[in-house]
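Heads up, one of the protein chains got dropped from this complex, but the rest are sitting where they should.
This part shows subunit A:
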Amino acid sequence: MSPHRRPRRTAALVSAAAVTALLATGCSSSGSGSDDPNAKITLSVGDFGTFGYKEAGLFDEYMKAHPNITITENTTTQEGDYWTALQTRLSGGGLDDIQALEVSRIALATSDQLSGAFTDMSKAAGVEKDAYLPWKWQQATTADGRTIGLGTDVGPMAICYRQDLFAAAGLPSDPAQVSALWAGDWAKYVETGRQFQAKAPKGTYFMDTATGLYNGVVSSSAEQYYRKGKLAYQDSAGVRSGWKLAAEAVQAGVTQGLKEFDTPWQTAFSNSTFATTVCPSWQQANIEKFSGPGNAGKWNIAQAPAAGNWGGSFLAVPASGKHVAQAQALAVWLTAPEQQAKVFQKVGNIPANQKAYALPGVTDFTNPYIGPKAPTGQIFSTAAKAITPAETGPHHGDLHGAFSNGVLLMEQNHKSADEAWAATLKQVASSVQ
């Protein structure tokens, strides 16, 4: 009776779901519940920030093609809040049919503790393993070979810069020349900052925050917080060099010391008080939103000193869902090349699906707001392919948060590099068991 056969142990769950569906709709006459492909069902998608599905009209498109399915989106602005709620629901119930997972959480989600809560997407119908960036696929795969999430986007980094401020400070403003200023070395980026600051217009800074710089250095390092399955933050090459450069940048006074994503940071975009920000592809949407129409055409985009990944997410289907098969089908469809390309063109999220890069409108994409002449699509897809995957672990997100906060201690609370380092280690000791 059903095209989607379920494992036996979920039979009870399915019948319970059928009863619930009957009670909820009060009009179902088929009685076959969620296994009936034509039964009217609602799929809820839990995500955070800007996934772009609604913006690109993908939910509407899917609902049109599947008249029996209604899609609702539960979206949270801050990923931190989203993850907190998700953790609570993992033990308490109330999960959405599809739950997005951010890359910093994926190591925890694939750990033995949590991976059982999600279904194996590699077995979902129509999924093409080879289409996804190999390291992205690997990140969502557990030790025993189950893949719990499909990559939606990756966060290859570039540097977005204000060409008007660069020109005012006597620096080149063409993307190729700007990329050459710091090609291959983050230290050159800080050095450019010194040059900028020496002749900068009054009240402007070279970068928004040193945490962005720290993040850029660590994310483009092969060694981050883990080494061979063990915590290695104290002597990790990536953490050490990121910390050192961030401290230098603070010392040199080239950062404005804003906290990323906070209101003052957002306001600073429209006040034009800083000249560069480390910008993964998804950040383009924020830059346009916060800088406002008054600053159109003033931003441009250059290659980062080294290719790194900041952010990017996965779609996972919780095993406890009422409509697992339908939810998997939706997740597969949403992460297919055509859909990822549409999302990219709408909100700038770089596809995790390599096949999307070959589609027209991705590699040759230019952003009408940010440097209309900059080869935006090319910059990001080159960076995406050049990313060296680094080992991560369950506490990656916590550690990265603690160290980024440590950088903030240097630039906002005027602590010395050593004081801030000690405070960060203390914080890690207290929050990582």
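Following the convention adopted for this analysis, contacts are C-beta pairs under 8 Å (C-beta built on N, C-alpha and C of every residue); 3 or more make two chains touch, one makes a residue touch a chain; residues count from 1.
Definition applied: contacts and distances are computed from a predicted model.
UniProt records the chain missing from this view under the protein name "Sugar ABC transporter permease", selected from "Metal dependent phosphohydrolase", "Sugar ABC transporter permease", "Cobalamin synthesis protein P47K" or "Arginine/ornithine antiporter ArcD". Between the chain not shown and the residues A:Asn38, A:Asn74 or A:Gln87, the one that touches is A:Gln87. Among A:Gln138, A:Gln234 or A:Asn413, the one in contact with the hidden chain is A:Asn413. Looking at A:Asn271, A:Ser320, A:Gln345 or A:Thr382, the residue that reaches the missing chain in the full complex is A:Asn271. Touch with the chain that is not drawn comes from one residue among A:Ala198, A:Ala296 or A:Ala429, which is A:Ala429.
One chain of the complex is left out; on subunit A, the residues touching it are 78, 80, 84, 87-88, 90-92, 113-114, 258-265, 267-268, 271, 273, 398, 405, 408-409, 412-415, 423, 426, 429-433.
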